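Shown here: the complex without one of its protein chains, the others still in place.
Labels A and B are assigned to the chains in the order they are written; within every chain, residues are numbered from 1.
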Amino acid sequence: MKKALFVALALAATSASAAPFVYPAAWTAEQNTANKRGGELRLGVLSDFKTINPFTSAEADSIPGTMDNGTGLFTQDPRNDEFLPYMADAKPVVSNSGKRFVVKIRQGMKFSDGQAITADDWITTWKIHTDDKVGSNSYDSFFLNDKPITIKKLDNYTLQFDFPQVSSGAYERMSFAPWPDHVFGKAYREGGAEAVKKLWTLGTPASQIVSPGMWVLESFRAGERSVFAKNPNWGDWNKDSRGNALPYLDKLSYRVTGDANASLAAFLAGQIDTVGMRNADDLAQTKRAIDGGSLKATLIPNVSPQAQSSWMTFNWNKASNPTLQKLFRDVRFRRAMSHIANRKAMVDLALGGLGTETYFSVYPIFSQQIAAGASAPKYSYNLAQASKLLAQIGYTKKNAQGYLVDKAGKVLEFNLSTNAGNTTREQLGRIFADEAKKVGVKVNFTPIDFNNLVGQLTSKGEDRPFDAILLGLSGGSNVWSFGANVTPCGTNLHSYNNPTNGKCLTAQESLMTKLYYQGDAELDDAKRRAIGGQLMKAEGELQPVIYLVGGNYHVAYNERIGGEYPRALMNAYYLQRDQALTFVK
Amino acid sequence: MIPFLLRRLVQSIPTLLLASLLIFFVIQLAPGDFLTPAKLNPNISSEQLAALERNFGLDRPAWQQYLFWMGNMFQGNFGLSFQYQQPVLDIIWPRILNSLYLALMSLILFYSIAIPLGVYGAVRQNSPGDNAVNIVLYFLLGFPSFFLALIVIYFILQLRNATGLDIPIGGMTSNNFEELSPFGQLLDILKHLIIPALVLAISDAAGLTRVIRGQMLEVMRSDYVRTARAKGVSEHTAIWKHTFRNAILPIVAGIGSLLPALISGVGFLEVVFAYPGITPMLLTAIGTQDLYLIAGFTVITTVLLIIGNVISDILLAVVDPRVKVS
Partner (left out) sequence: MTTTLPDRPLKSAPARSQSQFGVAWSQFRKNRLAKIGGFMLILLYTLALFAPFIAPDGLSNYSTSNITRFHPPTPISIRDPQTGGLTRPFVYQYGQKLNMDTFVNEYKPTTTRCPIYFGVRGDEYRVLGLFPGTLHLFGTGTENPNCKVYLFGGEALGRDLFTRTIYASQISLTIGVGAVLISTVIGLLMGAMAAFFGGVADTLIMRLVEVLAAIPSLFLLILLRSVFPQDINPIFALYMILGLLAFIGWGGLARVVRGQMLSVREQDFVSAAQALGAGNGRIMWRHMLPTMTTYIIVTLSLSIPGYILLESGLSFLGIGAVEPYVSWGGLLSQAQEGGFASITQRPWVLIPGFFIVFTVMCYQLLGDGLRDAFDPRKRQ
């Protein structure tokens, strides 16, 4: 009897030292007060998963991407975007003027196979990600300006990160998922990169898979379905506000639906619990099913803008065609092009009326940054103004077909391409070309092969092979919302001006490059956004890239699941819910 | 028999080489490669891209890549898929089997629709019934299968809502598949197969129905059938025993060569019904230029064609005593 009591006390003592992470009650609109447990969250995915290996995975939706749900030293609070210690025990100790972070790891965390999660797991994960023979997609997130971030194990539960320079993205970069040293580290030490790549392919039995996060793979059927079970050890250190272990759910499943229409059909038939609403058509179909009584679901339209952009870029490096090069380098021309872009018609026609006009590289969803740049200039739809600007450049006369000509009688004309198969972009381009015709600019719009297009866009040199390209980007952070390889001169996606030497051509470009690095190194949120505001102003004046429109983010989910975010926290960045707090009613 | 098979094997080698060569270089000629999309990824640097290129062997000239691949193939190694980082054969084989199930199911339905209709058409040539069957079949044949599938899925959804029946609208298995008994699993798969297979069989039935009708007409007017009738055999015997058995000879013989066509023929339906067959995967592979996956698949379909032709020859010898395998 005495002994039993002693054991119980000891257990209490260890669990006290390993304080769990408590999910704030405010993170969900619907408290699971009855502690309803079990059930399955059923999701759809467009294409089949390709691998289980976190080091070779390159997909947006992936098996390792699901298993790293509920990991990371820090996690962002959707209420205020601040980083909370998550797998870390507390906020890091910062020294060396913001470049060194010493992080204590939360104790008592275990992988799904029961092994403790310790500093070695982070070190191994970092080593494998940064081995270029492995070819990990995360490789570059361990480098800043080509200089490596180094990680050192101080003891079993303490890590030291050394950054080559101050970076606002430090917390994000430190928050990678730790993969088991006893699986990958062992293979890596014995067989190097090749051994790591051979691990965890789709042929590996699910029972051998080990997860640090909320979910662990339970079964996989190629081209059909993957099922994840909850990691039984994860609930030890993840509790809801009433102290119950998380997640409430037993299972999570992904069904491969192949295309977006099939996903919608599965959602309407009640076979999956939530689906992305692409446009007004999807909303109308869902609303119809709800009103008709065949589907019990919640539908929240226009939650926020999507975290993506669509834009047009003009090539400044066209040595073979000096007329066009001069034209594209003329800021008045680019402003005229922005005046031609009928963003309202684009939203109405290409996005079915539900969308947001954009004018800057910052996605409209990052509202705090957008607000900081409110004074930056916009060149909105105004054909008269466009004609005036084009007249200033020297295009005053029109020929018999109604196209503007220069003094030599040459028609103002250029090619615009986008990737074939993307209906929305094809429609945006069509609308732009047809509006341009109204002021007498001849735009030859052709959708071309995606790979070909990317090849043209990312080409370097004095004579790059395109006139203008319409494309979109997604991905980006709400900490510093400017692209690391978009904004600074000489980077890969600095698409408008990319000469061999990578030099800036205009004062604004140099200013934007300077502001980019300055903002990235600024740790104070408000100051960083102010720098971002200046950057947006320079960008607005220069109009290096003409930003067009973005779709809106809508939320739809089956009534059988609860635990979604309160309406104020939902957006295209944090999405609709935390899976840990989701439960089946 | 064995020398015959051996000879066919030797004859098939140049075809195999030619097919793989064609595909390999067509892929190489296309702009970009597997790594092109990575160039648009804001998180991947150019050094990293160069390293990946080396890893995949994409930095070497095409002919070297081909010879390397060819050499491996003769040892049964089809190379690694870029996307899956797994041997090509391991990925392709289950998909081909899945497609084969669907193809076989639709083949069975196909014959059980086309044969009675074809025989009917011949026996009652140009009757109102024959004409009606013609028009309906041609009407269905005219539907591009992706269009027909959309309409079918829509009506299934309506039917589900109206009746509450759990009619599958895509995929190959239900969510609770793993928990079912082996017989239950078989039933579950059949349930998922039947609708796409039926759509395919119905929309294609016109072709075979017409061929059978034509063959039947031809044989029915031949002397020996006329003789049989003159001898006073019943109408039933004249049609089924004397005519039909001879009329389907060329069709039976052709089954083998249908093998690869069948696998790719179910393609559009696999896409629309989210069926885990070979086509959806291959379309992605072509889109991402997963070189060895595409090339490996081509080799396999070529092998299937060769096997199919051999089966045809053997079948023909079995059903037609005048033909000898030699």
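Heads up, the rule we're going with is that a residue touches a chain if its C-beta (ideal position, glycine included) is under 8 Å from a C-beta of that chain, and two chains touch if they have at least 3 such contacts.
Source: prediction; values computed, not measured.
Partner chains of the missing chain, restricted to those shown and counted over the full complex, are A, B. Within the whole complex, the absent chain has one touching residue among B:Leu67, B:Ile108, B:Ile151 or B:Val318, and that is B:Ile151. Touch with the chain that is not drawn comes from one residue among A:Gln165, A:Asn415, A:Ser474 or A:Thr506, which is A:Asn415.
Within the full complex, the residue among B:Ala30, B:Ala50, B:Leu104 or B:Leu190 touching the omitted chain is B:Ala30.
Contact with the undisplayed chain is limited, among A:Asn96, A:Asn156, A:Ser320 or A:Thr446, to A:Thr446. What chain A contributes to its contact with the hidden chain is residues 260-261, 264-265, 268, 280-285, 287-288, 291, 301, 342, 345, 348-349, 352-354, 415, 417, 420-421, 423, 426-427, 430-431, 434-435, 445-449, 452. The set of chain B residues touching the chain not shown comprises 14-15, 18-19, 22-23, 26-27, 29-31, 125-126, 131, 134-135, 138-139, 141-147, 150-151, 154, 157, 203-204, 206-207, 210-211, 214, 217-218, 221, 250, 254, 257, 260-261, 263-264, 267-268, 279, 282-283, 286, 294, 297-298, 301-302, 305-306.
In this section, only the chains that are shown with their structure count from here on.
Centre-to-centre, using mean CA coordinates, chain A is 39 Å away from chain B.
The part of chain A that touches chain B in the complex is made up of residues 40, 42, 47-48, 50-51, 53, 56, 58, 132-133, 135, 137-141, 143, 146, 197, 201-203, 219, 221-225, 227, 253, 255-259, 261-262, 265-266, 268-269, 271, 292, 294, 449-452, 454-455, 457-458, 473, 475-476, 483-486, 492-493.
Those residues of chain B lying in contact with chain A across their complex are 30-33, 36-48, 51-52, 55, 83-86, 90-91, 94-95, 98, 150, 153, 157, 160-161, 169-173, 175, 177-178, 271-277, 280-281, 284, 289.
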